[in-house]
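What you see is the complex with one protein chain gone and the rest in place.
Now for chain A:
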Amino acid sequence: MYDITGYHEAHSLADVFAVIRTDPHARIVAGGTDVLVKNRAEAATYAEVALIGIREIPELQGIRLEVDGTISIGALCSFDEIEHDPIIRQHMGLLAQAVSLVGGPQTRHMGTIGGNICNAGPGADSSPSLLAYNAVLEIQSPTGTRHLPIRDLFTGPSQTVLKPGDVVVRINVAQADYQGYVGYYTKFARRNALDIANQSCAALIKVNDQQEIQDLRIAFGASAPTPVRAPHAEAYAQGKTISADVLKAIGTACLKDTKTHSGRNSKAFRDHLVTVLPGRNIMTALKGDE
């Protein structure tokens, strides 16, 4: 049995807010692949609390292309749904590729993108790509709706600015943030499947016909206490023509924004990955294999 004090099935956001009003410690559960694992581990604030199920709430479902070109992903979309969705495959190949590397098939069927973001693991597979796409979260709370850029979400390992009663409803990406870009994601882990990234890197790039970089976005997982972008490297890359030296300089500049420390791998090895992964990802993305 899970160590919970009760379960509420919310059929609407109003239901969620009503439960939170009477029990601020109640915790939202989506796919369960993170919350129920932490519950089994008796992690603080995950056990001996009531759970609120949100799987039936319509606003959190489905992937849409809005008339202004914005791609809107429901927070409850599973990794599998995102990987196979035609809109995502056509316009956000980097995200489709990143979520295809989550866990094993069962986890991809159960786990949700909203849960992956809200649990804020430093190595969460969807975060670097969503950072690169400048994703904006639509958050509803008892006091109304607000829009939060994902780069303002994370405050520390497994920590976010979200308050009890905040529900991430949708993840939106504007047309200008995906059109004309190509990307690639690399995940470093001990096993290919069923593992959490030891380190990961996403690169999203737009070049002109002369191979000049119009825009570059690089984001890392598990290379700092939170998933991070690499603004120093991105600024350096602006307008440069791709060459081995430029890629090398981009990689080196990334160290200004990552904060690695020795853990399962040494700091030297981690920093090496920080410097080489962006260039490899850029070249793979531009080859158009993915």
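Basically, a contact is a pair of C-beta atoms (placed from the backbone, for glycine too) under 8 Å apart; a residue touches a chain by one contact, two chains touch by 3 or more; residues count from 1.
Quick note on the criterion: contacts and distances are computed from a predicted model.
One subunit of the complex is not drawn; among "(2Fe-2S)-binding domain protein", "Branched-chain amino acid ABC transporter permease", "Putative FAD-linked oxidoreductase" or "Nitrite reductase large subunit", its UniProt record names it "(2Fe-2S)-binding domain protein". In the complete complex, the residue from A:14, A:37 or A:235 that touches the missing chain is A:37.
Of the options A:4, A:131 or A:162, the residue whose C-beta touches the omitted chain is A:4. Although one chain is not displayed, chain A still touches it through residues 1-4, 6-7, 9, 29, 32-33, 36-37, 40-41, 51, 53, 55, 80-81, 84, 103-107, 109-110, 192-194.
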